[in-house]
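The structure under discussion appears below in the form of structure tokens.
Here the complex is missing a single protein chain, while all its other protein chains stay put.
In order of appearance the chains are A, B and C, and numbering begins at 1 in each one.
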């Protein structure tokens, strides 16, 4: 590595982290990785990544990406006793790709800032397969200059990397997409049940809808489950409610009325209370079919 | 053309009709065309289509496709004095690709049936460019056997052709997609305004959303207008209200509650009443921005 | 009766009609009555009313009040072959106290006008007991001068008599009160279920609410049924839906968004479709309790 090159570290090589770090390797970057369970770094090491023995070792990289499962993990690997900020030589930038709430993000950012480290909140949309295939989407927030410094690497990882603002906006943007998802699914079950009660099968209706410009990768991916009424959870109704809790709290704080989102929120609550709590949120279809007095085919 | 082959007629060669008929020619079919303004048949004639002098001449084709602009036109070219049903030799099947209401469709179907002619209601989703590129989507209703007979040609015309039922279901399915569209746009403006009030530009937000699995061809196509707040009408708020009038009437008749669609209907009515009647329905953004006390950037 | 006095006729002496006509007698008016089933005029005759043998005989009164059960009846007794307008001597004013739709009202008004007879649409709020006790409420529409002419008698009949406009406004006002009633009941079941799930009995909650300035005669009268979950119909859910059909159609025609009324309409539709069609509309409580996962005490 040339003396003036930027060195990259990757903390957290679970399924998502490994897929993302793999994209950097594929793009020709030399990276150093660390994971709590060291065995999980092996596949990346086999592809050329260096492996750090401790987080402190990783901390000497210029930019360290973090991809961990839970807010507690983030706080620990960054602010904890043996965390990135405790090392003698600290990174210039920490890029957190985990999905955490705005308050947690702000608190970690403050700690980093205190230690002279820049922080980018950069959650990702996409599952490991999509990420590996280059289809991920990253929304990042933090100082614009920091974003510009990291952008080349984000664009190696993902198809889209946007800068959402100077603070915790990326967290809100993620909530917004989940609010949008909840509204889409209710919209979908309303029109599907209407077409169905009019005599059109769910399959025919969804095939048509997905053929039009209104179809999305999501509606196409889930059409089969909706046709089969397969509510095996990909994301439970209760978890969707959690995102609505957070998203509508943010809307309240910002004084943004959300007429449709709040109507959907109440419908989600109804579903949670009438047996769909742990089912996939597509089960909103069953609630709609019930009030439509529709005997689903 | 072999003696036992099916002969195809095309009535109405405006922009959409010409694009659709052109798909049949490209697929190797020999077709005969007719248009009220004869000059509009010239480009198809140049590509090999025969041109009928009168509707009666066209009526001797086995299957006649109709693509006209208005319900009145449909009634006239099918049931009128010099219409398809008045000819000595009538087609076996009429396939109406126009967008008309269920009652008009049912009335033309009844007249055709009376005359021993089968009728398929087969509206199309897609603009002429999309159609020409093979991306159209057709939803057809009428007897299943009729659909099967016509299906090979529908699949030459469009990427997707589904059978929605034995009656006027295809009309309802079209309304359902427009109800879905209205709900999408309100969902979109709610989350966009929320992200924006939180500090994320519309452009950054929509770029991210469109990068995720929730993005659709429609949201991608219209993102630029939403960013630019360009409400030059592609489809006015008042026309969207008309589709909601019809769709929610159908829902009422079928006793299907539509909690979100009806909330959106009221928001559309508000927009119509406060200056957005003749603007593109994306102007729902302005209404949302107003109640969010958002000074749009 | 002095030569220049106004003579009053009353057509329709069912329970409501008799109660209303009785108020005029009690106020000292001399009235002539007619009823399809003559026996029903006897109690009023016993109190001093003259009885007309035919509608034609009644038609010679200056002002004829009409209180019949159905729109058809109204059209027949006014416009029919042996109706008020067919008589040689016609009344100066017909005051219709029945509850009919605006179009029927407008058509009868037009016929009356054609025959040189003024028409006041004057539906009543209150049941026969309330009417007899002087607590009725009348909303009338028609020419202001006509209203002023009839007002003294309306004020003998009812505690409140208001002029709503020159046309069919009184019909719309009646629909408005029923929309308001539907919204009240949904509001009531939402807060009742919330208090109840928090641990307060329906009885305690409703006793408190009815003790505050928010209580109305209606909420007080129905509290017992709500406590007992007695859905014996006073007015069915389906009939309430009918009033919402008409009221929201009027709102659509007038381009008045009704965000809450339309949300309630969808909830009424849900109730109709899930077994409450023929129950009293207070059964909306059961729907609310169900989605609140509340085991009603």
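In this text, a contact is a pair of C-beta atoms (placed from the backbone, for glycine too) under 8 Å apart; a residue touches a chain by one contact, two chains touch by 3 or more.
As the structure is a computational prediction, the values presented were derived from the model and not from experiment.
Colleague: Give the residue, chosen from C:9, C:91 or C:257, that touches the chain omitted from the document.
Modeller: Spelled out, the listed residue whose C-beta touches the missing chain is C:257.
Colleague: Which residue among C:26, C:148, C:217 or C:278 touches the omitted chain?
Modeller: Only one listed residue reaches the unshown chain, and that is C:217.
Colleague: Touch as defined at the start, partner being the missing chain; which of C:50, C:92, C:106 or C:137 qualifies?
Modeller: C:137
Colleague: Give me the chain A residues in contact with the hidden chain, please.
Modeller: Residues of chain A in touch with the missing chain: 245, 252, 255-259, 262-263, 265-267, 269-270, 272-273.
Colleague: In the full complex, which residues of chain C touch the absent chain?
Modeller: Missing-chain contacts on chain C: residues 125-126, 130, 137, 139, 141, 158-160, 162-167, 169, 172-173, 176-177, 179-181, 183-184, 186-188, 190-195, 197-200, 204-205, 207-219, 221, 247, 250-251, 254-261, 263-264, 267, 288, 291-294.
Colleague: List the residues of chain B that touch the chain left out of this view.
Modeller: 259, 263, 269-270, 273-274, 290-293
The rule we apply is simple: only the chains that are shown with their structure count from here on.
Colleague: Suppose you list every residue number at the chain A-chain B interface; are over half of them used by both chains (same) or under half (different)?
Modeller: At the contact between chain A and chain B, which are copies of one sequence, the residues are largely the same (over half shared).
Colleague: Between chain B and chain C, what is the gap in Å from one C-alpha centre to the other?
Modeller: Averaging C-alpha atoms per chain gives centres 45 Å apart.
Colleague: When the centre of a chain is set as the mean of its C-alpha atoms, what distance in Å lies between chain A and chain B?
Modeller: The separation of the two C-alpha centroids amounts to 36 Å.
Colleague: Mind pulling the residue numbers of chain B that touch at least two other chains?
Modeller: Those would be 255-259, 263, 267.
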